[in-house]
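Apart from one protein chain that is not included, each protein chain of the complex appears where it belongs.
Presenting chain A:
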Amino acid sequence: MADDLKKLSMTLGESLRQQGVSRRGFLKYCAATASMMALPPTMVPAIAQALEKAKRPSVIWLSFQECTGCTESLTRSHSPSVENLIFDHISLDYHHTLQVASGDAAEAAREAAMHENEGKYIVVVDGSIPLANPGYSAIAGISNLQMLEETVAGAAAVVAVGSCAAFGGLPHANPNPTGAVSVGEIVKDKPVVNVSGCPPIPTVITGVLAHFLTFGSLPELDALGRPMVFFGQSIHDRCYRRPFYDKGLFAETFDDEGARKGWCLFRLGCKGPMTYNACATAKWNQGTSWPVESGHGCLGCSEPDFWDAGGFYNALSIPDSDLTRKTGYVVGAGVALGAAAGALNRSTRAKAAAQHETVTIDDLDKKS
């Protein structure tokens, strides 16, 4: 118990050293964080100093209408790394997916963390919130909406992890049977950071938390509330296959010559041009690869409503409806209307010809 208390009051630096992380490893992490967040190298000592002294912030993790993919991404991504250790050294006081067996004790831990760190804790949310009927998703008898409002009331900031929490995601997809909404649509009076993606890149969440620890504030956000450092550039702009797009070299099927040569996947439905995320630079599985590198187009998972944005295998420039069938109907309608208009004109002309009276000079003389 005494140990636990000591651990709680330890700074991040002390805690890391106790875990056997060397000063060198720690600085390396700080440098990587700085470059990841596009900060100048002169900031590295400042980051190291800030992180060294930082108290472990209390984090309450709420999971609503979600598939646990985000938690999978963050907790089981790969073997422990410095990032994982940093992640371990926040005080994750409540995570109902991980604490599911704890029952009431978990709920008590959430309430305790809220009271002890009033105004200072961070709330991480994955999953969307159903508004149609609170019964669609409830935890320990508390509806998602009620739990979110209660927990957020004393929070310093909210991090919406994954596209469901950030934009509604799959539950929000048409016809949205549960009336799912994003965190940002409910939380209006606290800063909300959207870390979108299905799932989001693990480094991005640790980056946001590191920024909070270092500067005591949240990173700069884009129009959709996402950290600019990770979502400032599109997949297309950073794609290593971009030169093939510019040259007009495209794979047309997943097993043709172009696919084998690693040509651009635009024709196969890659949504890279409209998708803002760090996959092309941060990559996945310890920098091993990412979807486009493994031969599949980007699905656009970090953008709002990506489920409803047309087929995953339709090129971005194609309207998302059954056009060939519609074109058939429209041509039919045009031909019918055109023929009707033509027939009307012909009958007008025939009528005019029938009513035409021949006038001679004598007739005109008589009239005048």
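In this section, a residue touches a chain if its C-beta (ideal position, glycine included) is under 8 Å from a C-beta of that chain, and two chains touch if they have at least 3 such contacts; residues count from 1.
Keep this in mind: contacts and distances are computed from a predicted model.
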Protein name (UniProt record) of the chain left out of view, among "ATP-binding cassette domain-containing protein", "Nitrate reductase", "Zinc protease" or "Cell wall polymerase": "Nitrate reductase"
Which residue of A:23, A:120, A:247 or A:261 touches the chain not shown here: A:247
Hidden partner chain, residues of chain A it touches: 167-168, 182, 184-185, 222-224, 234, 236-237, 245-248, 250, 266-267, 273-274, 276, 303-305, 308-310, 314-321, 323-324, 326-327, 330-331, 333-335, 337-339, 341-343, 345-346, 349
